[in-house]
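A short write-up of the structure that comes next.
One protein chain omitted, others in place.
== chain A ==
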Amino acid sequence: MEKQFTIKNPQGIHARPAGAIMKKANEFPNATISLEFNGRKVSAKSITGVLTLGMKAGDAVNVITEGDQAAEALDAVGAVLETVLD
């Protein structure tokens, strides 16, 4: 499954939001969850991967999920992506 989300955090996805995304993604052990942005695709379960995308406020990012609970994972990770955490 695939859906686009927009980053709302004014400072972009820095350490704290990236940690929150990674933790949420790891709540779905049997789903593959990827983030695709700017021509790069990384695992949402890796904080390093999420950070290296360098997503800023207003950027649109694709979340792609496969496996068990793919739909739930898509919504849950998407919601964290759109949360404002400073």
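In this section, a contact is a pair of C-beta atoms (placed from the backbone, for glycine too) under 8 Å apart; a residue touches a chain by one contact, two chains touch by 3 or more; residues count from 1.
We adopt the following convention: contacts and distances are computed from a predicted model.
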Exercise. For the chain that's not shown, choose its UniProt protein name out of "NADH-quinone oxidoreductase subunit E", "ABC transporter permease", "Phosphoenolpyruvate-protein phosphotransferase" or "Spore germination protein".
Key: "Phosphoenolpyruvate-protein phosphotransferase"
Exercise. Using the touch definition up top, pick the residue from A:Thr32, A:Ser46 or A:Gln69 that touches the left-out chain.
Key: A:Ser46
Quiz item: What chain A residues would touch the chain not displayed?
Solution: 6, 8, 10-12, 14-16, 18-19, 22, 42-43, 46-49, 51-52, 54, 56-58, 84, 86
